[in-house]
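Submitted below is the structure of interest, expressed as structure tokens.
Only a single protein chain was left out; the remaining protein chains are all shown in position.
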Amino acid sequence: MADRITLKVTRYDPGRDHEPGFQTYEVPLRKDWVVLDALNYVKDKVDGSLSFRWSCRMGICGSCGMMVNGEPKLTCATFVSEYMPGPVSVEPLKHFPILRDLIVDISDFLEKLTKVKPWLIREEERRVVDGEYLQTPEQADTFRQFSMCINCLLCYAACPVYGLDPLFTGPAAIALAQRYNTDSRDQGTNERLDILSQHDGIWGCTFVGDCTRVCPKHVDPAGAIQQYKLTAAKEWIKSLLMPWGGR
Amino acid sequence: MAGPTEYLPKTFRPRVSTYWWLGRWSYLKFILRELSSIFIAWFVILTLLQISALKRGPADYVQLQEWLRRPILVALNALSLFFVVFHTVTWFNLAPKAMSIRVRGKPVSNLLITAPNYLAWLAISAAVAWLLLRG
Amino acid sequence: MGKRSNEPFLWLLFSAGGMLAAILIPIHVFLFGLAFPLGWLHGPSYQSLLELLKQPLTRLYFFVLCTLSLFHWAHRFRYTLYDGLQIKHLDELINTFCYGGAALGTVLAAYLLWRIP
Partner (left out) sequence: MLDVSSHDVLLVGGGGAGLRAAIAISEADAGLSVAIVSKVYPMRSHTVSAEGGAAGVIHPDDSLEEHIYDTISGGDWLCDQDAVETFVKEAPEELLRLEHWGCPWSRQEDGHIAVRPFGGMKKTRTWFAADKTGFHLLHTLFQTSLKFSAITRYDEYFVTRLLINDGCVQGVVAIELATGRIQAIIAKAVILCTGGCGRVFRFTTNASIKTGDGMALAYRAGAPLKDMEFVQYHPTGLPFTGILITEAARAEGGYLLNKEGYRYLQDYNLGTPQPKPVLRSMELGPRDRLSQAFVKEQEQGRTSEGLYGPVVYLDLRHLGEKVINARLPFVRELCLKYENIDPVKELIPVRPVVHYMMGGVHTDLNGATPLKGLYAAGEVACVSINGANRLGSNSLPELLVFGARAGRAAAAFAAGQQAPNRRQILAQALDEETRLHDQFLQKSGGRERISTLRDEMQTTMEKGAGIYRRGDLLTHTAGKLIELQERLGSVTLYDRSHVFNTELVSALELSFMLDVAECITHAALQRTESRGAHQRTDFPARNDERFLAHSLVYRQTDGRPRTEYLPVTITRWPPGERVYGR
């Protein structure tokens, strides 16, 4: 095994540069090093000005997503040795505005997340003294998968529709809406549907399916969106057959 | 003074290339899948042509059959067949995702949803063929 | 009720068409497009085909198949144009072309099938 590998990293300083460029660094190649370790090596030993986000280094905080050789990846869970003999390109997540080097602006996602009301909606809230809402393990299973989203946004970087149309609500936010819709304790499906069945909501998705392919937590946002379409269509038929069936 | 607090909101938003769907195999597959719809439309046109020829009489019908034997049309239809089968396969494979059927609380495995689709496809195709070929 | 689009309707047509097309079209293309013209199989005679087509059920079959397939095409093609060519701003033109085309095809199919002697 060679003992060094070249990283090709995006650099961009909005105060200085007109557009992003690349800079290459040579780093040691170790069996247990992930791409993030290589970046940290650069930051600590070579060039302190390289900027990127990270925190947990165990694939759970969702902050270290970048494009590694063109694929959206959690850099804390991607071994450098997979890219032998190199060079490895490391770029900021696609489809988001680049703030600086490897850091992108994700405020758009947070706005969308808030819009789809990702919280438990009840007609009547239970008092704490009355104990828990009962939920069988099977009922809990129906939404578990969708609740695993770590908001890493790899799926947005993989979704061409989001790249083309930033108004599209996008995979993770819809999957999280569906997480609450399918929670047996929730009664907010219709409220969310009003928001998501608008054009930029679920209908923009053409089922490219790459969101699911790149998701490191197996959330399957593509599936969530198709299920959502089905629900929306059912509701539409219902409202057609029973226009008076006021909600 | 251009102080260090100077607010620099400038972000860089890269444009998606027009040829984005060439960038990755899964994107290309996606575009091919979407393009299959053109061949479905072509099938409808062909069918309507056949019906109208049938209606106009035997001579017209024979003429249409002649036309269909031209290499260019044979090639086109061969391509059509490839695309419509591609459509069928992708459609069946994606169907379970949208349905997420559960029986007694347990998710039904994808195979259980996909397999009946394929069986129905075979059975119905055979039935159609039988209807047309028995005479 | 909040303002909702008519997307659910179009999507339902798209889905129904997609399912129908998936199951039925391959065999048709195979037989009429390749097997009969190339003489691999002996196709039905003109008369028997006409007889078949005179059955109301057959007419209904073709009508539904053609219509839904067209709406399937319209929906998919519309998004392919949006995304593949990045011309979403031509929204109205595309919609008119796609769904208008499908509607036109529907009328044509109805006319042809209706007027079979």
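Annotations
Chains: A, B and C, in written order; residue numbering restarts at 1 for each.
In the analysis below, contacts are C-beta pairs under 8 Å (C-beta built on N, C-alpha and C of every residue); 3 or more make two chains touch, one makes a residue touch a chain.
Predicted, not measured: the structure shown is a model, and the values here were computed from it.
Within the set A:Asp3, A:Glu19, A:Asp32 or A:Glu123, the residue that contacts the chain not displayed is A:Asp32. Within the complete assembly, residues 13-16, 30-32, 34, 43-45, 47-49, 51-63, 76-77, 79, 81, 99-101, 103, 105-107, 110, 113-114, 117-120, 125-126, 128, 131-137, 139-140, 143-144, 147-151, 176, 180, 183, 185-186 of subunit A touch the chain that is not shown.
Here is the rule we go by: only the chains that are shown with their structure count from here on.
Averaged C-alpha coordinates give centres for subunit B and subunit C that are 12 Å from one another.
The geometric centre of subunit A is 29 Å away from that of subunit B, both derived from CA atoms. Subunit C has its Cα centroid 37 Å from the Cα centroid of subunit A. Each of the following residues of subunit B touches two or more other chains: 16, 21, 34. The multi-chain contact residues of subunit A, meaning those touching 2 or more other chains, are 160, 164, 206, 229. Chain contact summary for the complex, subunit B toward subunit A: residues 8, 10-14, 16, 20-21, 23-24, 26-27, 30, 34, 94, 97-100, 102, 104-107. Contact residues on subunit C toward subunit B in their complex (touch as defined above): 17-19, 21-34, 36-38, 41-46, 48-50, 52-53, 62, 65-66, 69-70, 72-73, 75-77, 79-80, 84-86, 105, 108-109, 112-113, 115-117. The residues of subunit B lying in touch with subunit C in their complex are 16, 18, 21, 31, 34-38, 40-41, 43-44, 46-48, 50-52, 54-55, 58, 61-62, 65, 68-69, 73-74, 77-78, 80-81, 84-85, 87-88, 91-92, 117, 120-121, 124-125, 128-129, 131-133, 135.
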